[in-house]
Structure formats: C-alpha cells, structure tokens
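Can you read through this structure? Questions will come right after.
A protein chain is absent from this complex, but the other protein chains hold their places.
Here is subunit A:
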Amino acid sequence: MKPPPFAYHDPSTLEEAISLLSTLPNARPLAGGQSMMPMLNMRFAQPDHLVDLNRIAGLDGVTVEPDGALTIGAMARQRVLEQHPEVARRCPLMVEALAQVGHRQTRNRGTIGGSLCHLDPAAELPLVAAAMEAVVRVAGPNGQRDIAFADFAQGYMTPEMEPEELLVAVRIPAQPAGAGHCFLEYARRHGDFAIASVAVMLVPDAVGRIAEARVALGGVGAVPLRLPEAEAALRGAPDVSRAVAATKTLEPMEDALVPAWYRRHLAGVLLGRALVIAQSRMGRA
C-alpha cells in the first residue's frame, strides 16, 4: 500500500497553515497522523496537498485558566496528556479514557485535536469532550471562534468546521469538587475502537446527593450522545435502573460484525457498571 501522491507543506506558523488551507485546492491538515495516515495508506483520503501541523510551535500547551479550566493545545500528544499532572488533577475522566485510546505507540504520536476533528463515533476523546462540556477553539482566515463541543460534533465524522479552519485548542472545565467520574468501554481487543463506551460524571451537592449527572455514550450513534433521560433519573434520589433503561431507546448503527441490539445492550451494561464506580468515587461539593 502506498498513499496517493500529494504535495507536502511544512508551515512553522498557524497563520501560514491557515493561509495554505485557504488557498490550496483539496488540502488536508495532518496532526498526529494516527487516523490520517491509515486513511492515506488505504487511499480513503486523497488530498492534493497535505499541510503538516507538527512543526508549528505553541500548539501543544496545557494551561490552567483562572477558573480552574484546562486549555489544551490541539497538538498536545495523547501520551503527554495521559501523564500530565494538571490533567490528572482537573480531568481524571480524560486520563481514564486515554489509557484506552489505541496503544502507547499510537498515543506517542496521536493528538487531542486530531482525535476531536476525526470524530470517530467510537473514539474516546470526543466522548470525554461531550461529558465535560468542552469548548473547542477554531481558527480560520477571519480569526478565531469558540464552539461548544455539542455543536462542534455535527454529524458522523463531521466537525462543524470549514475546510480552511483548524482546531487550535480545547477548553475543558475542571471537574467539579467532589464529583465522581467513570469511563468504561468494551472492545474485542484492547486498543481497538470500542463497540460501546460510556463516560459518567456525577456532581454532588453539599450533603452528597447528586446535584447534576452527566451521561455520555459512544459507539451507539453518529456522534457522542448525551442521555438526558438517564441524567434526569440520577438527580436527587438516583434511580439507577431507570437511568440504565434509558439506553433502550438508542438506535445504534449496525455493521457486518456488530448488530444494533448488541451495541444497545452493551451501552446499558456499561452504564450500570460506570454508575456504581462513579458513585463510589463521589464525595461532597
């Protein structure tokens, strides 16, 4: 196998990269390459121009905002985030998810921005972004704009971005005090994309009751899904069986190996397990 021929561009600034993407026909950006390179090797992607983002300085930072939120540069490597103390402190859900993103070898190259833009329906980091209510920052020829992740994940592998725009950072609000989190997935082999995955965040009030519940599911829709019925069932006096029953309304995609009913079944099983773990980790606000 061999990628189709393309012209390679190696800009050193963001402005230059955006200018290349806006002027060259059929140009695609290349981040960590752990999804783009397979697509090139298999010729699913046939760009005429490839704009490599790896030499652009300053796109891989991790900063803590005054309100405790994390701002993570799009080119931050997954393996760096997995080991980063501020990520562990402020978004342990992401660390738990990262352990299941491919393998260490792929995480050494793969980036958070690449994963969010590739937007595979079963990928871990988009699910974390959905559960954490992340906001992505996109830069284009007319400047930058912020988009709530829920709006960014527009459709199947389709981020809400123009071809000449680049995701530059993602802002992740800090996990609220006392919150209990859990990320679980089921894949046939470790490192494969999940058949179904779940991210749960339970936010307590001052006496330790669930004030806010967030339930996000991956692999069961075109994009990561929040499950409002389950979230409502968990607030106050939590009704776990009603929350799990909310997965019965899911309409997952089918493929040759995995029928829709199995993904739906797994979503319920994983949600039940994740809620037990998240509750055990929850404290008080």
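Criterion: a contact is a pair of C-beta atoms (placed from the backbone, for glycine too) under 8 Å apart; a residue touches a chain by one contact, two chains touch by 3 or more; residues count from 1.
Operating definition for what follows: contacts and distances are computed from a predicted model.
Enquirer: Considering only the chain that is not displayed, what protein name does its UniProt record carry among "Nitrogen fixation protein NifU", "Carbon-monoxide dehydrogenase small subunit", "HEAT repeat domain-containing protein" or "DNA metabolism protein"?
Expert: From the choices "Nitrogen fixation protein NifU", "Carbon-monoxide dehydrogenase small subunit", "HEAT repeat domain-containing protein" or "DNA metabolism protein", the unshown chain carries the UniProt name "Carbon-monoxide dehydrogenase small subunit".
Enquirer: I'm checking contacts with the chain that's been left out. Which of A:T71, A:T106 or A:Q279 qualifies?
Expert: That would be A:T106, which touches the missing chain.
Enquirer: Would you write out the residues of subunit A that touch the absent chain, in ascending order?
Expert: Subunit A touches the missing chain through residues 1-8, 10, 30, 33-34, 37-38, 40-42, 48, 50, 52, 54, 79, 102-106, 108-109, 189-191.
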